[in-house]
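The full complex has more chains than appear here; those shown keep their coordinates.
Labels run A and B following the written order; every chain starts at residue 1.
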Amino acid sequence: MKSYTEYLWFNTPERFQIINITDKVQEIVTKSKIKEGFALVSAMHTSSSVYVSDDESGLKRDFQDFLDVLLPPDPKRYKHQHGADSNGDAHLRSILIHHESIVPVTNGKLDLGPWQQIFYGEFDGRRKIIGE
Amino acid sequence: MKSYTEYLWFNTPERFQIINITDKVQEIVTKSKIKEGFALVSAMHTSSSVYVSDDESGLKRDFQDFLDVLLPPDPKRYKHQHGADSNGDAHLRSILIHHESIVPVTNGKLDLGPWQQIFYGEFDGRRKIIGE
């Protein structure tokens, strides 16, 4: 099996941040020269997720609103301790949305539907983050 | 690496529709002659998901009821704009349930537990949909 691994680093100025990484993943697929297979896009933080959706600004706000209601970013609500405070909301969001996505590669291209884009979602940003 | 890709099309008369695609995926695995590996079943719509669960009619209704409470199908609640109206609920459901599932293949068979079946869930149907 041919395989190729690359690590990506992002800076996230906001605590909640959604980054469209489709072009970066396609570049890596092109560099790998893999024609048929898949790209495993896997976050390396326990407070972030990788998912596939539409790149539309209203939808990103809907996603944030939805998570803010379901898992409010209020440290007092969580038992999880992380240094001085709790970021339990970000960890539970990461479990819920999953740390990884797999995208098929066909003829050297990410085989996405017409509206599908790959997103890195950071739920406890304001620090360097890493994806693979 | 041996790989084989096939695209499936479904017609979904209902807006919310769950389709058991296990047999179709097994047929494709058989056709591929792959003995050891996995099947990546990936939806190509941003309003649909692929997941593994039990094929039981009560459970399908539970799943719909759960999503209807969590993400009500009411366009006014969402900022996402899609043509004339909003289908934000369907997009968020797709993110939540994920667009893809991976199923191990052992000795040419989908290596599922005794109750596991593969489902395509369309959350904004009434049009042609595609899976891979």
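General remarks:
Basically, contacts are C-beta pairs under 8 Å (C-beta built on N, C-alpha and C of every residue); 3 or more make two chains touch, one makes a residue touch a chain.
None of the values given here were measured: they were computed from a predicted structure.
With respect to copy number, the whole complex recorded in this structure file holds 3 identical protein chains, 2 of which are shown.
In this text, only the chains that are shown with their structure count from here on.
Subunit A and subunit B, compared by their mean Cα positions, are separated by 20 Å.
Within the complex, the subunit B residues that touch subunit A are 1, 3, 5, 40, 42-46, 70-71, 78-82, 86, 88, 91-92, 94-96, 98-100, 102, 130, 132. Listed in rising order, the residues of subunit A touching subunit B in the complex are 1-2, 36-38, 51-54, 56, 58-59, 61-63, 65-66, 70, 96-98, 101-104, 106, 111-116.
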